[in-house]
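With one protein chain withheld, the remaining protein chains of the complex are depicted in position.
Moving on to chain A:
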Amino acid sequence: MASASGVSMSLSSITCSFKKNQVPISSLKSVSMPIKGKSFQSLRLRTGPSRLRVSCAAKPETVNKVCDIVRKQLALPADSEVTGESKFATLGADSLDTVEIVMGLEEEFGISVEEESAQGIATVQDAADLIEQLISNK
């Protein structure tokens, strides 16, 4: 919201300066630049659907267990920030780590994760949701 008002402010200030200097209308095209700025792009990304979720969000206990397994695999300190939102990649998990994490989750929860499903896991929440879905399907 703040960014939207920011753009409109700069629009009016630019229009004012143009009037003063009597610059031709065609140069107003340069005003469109701020609209394409980062803030708008990220808004667009966030409002768009990222993934079709069929299951409900997992229980907090499941999420916490996943966080613990992830922390252990990546040897992260106990106080490091790992939440449902955390992406494996940004925590530093490479492909071998991810596969080991999935294996750890399979052992912890007594489930079997297919390659197709494993590929879709990007965040801790994704993993927790998948685990509960697999448990309920057993």
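Simple rule for what comes next: a contact is a pair of C-beta atoms (placed from the backbone, for glycine too) under 8 Å apart; a residue touches a chain by one contact, two chains touch by 3 or more; residues count from 1.
The working rule: contacts and distances are computed from a predicted model.
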Chain not displayed: protein name in its UniProt record ("Rad1-domain-containing protein", "holo-[acyl-carrier-protein] synthase", "Fe-S cluster assembly domain superfamily" or "Emp24/gp25L/p24 family/GOLD family protein"): "holo-[acyl-carrier-protein] synthase"
Contact set of chain A toward the excluded chain (per top definition): 38, 72-73, 80-81, 90-92, 94-96, 99-100, 103-104, 106, 114-116, 118-119
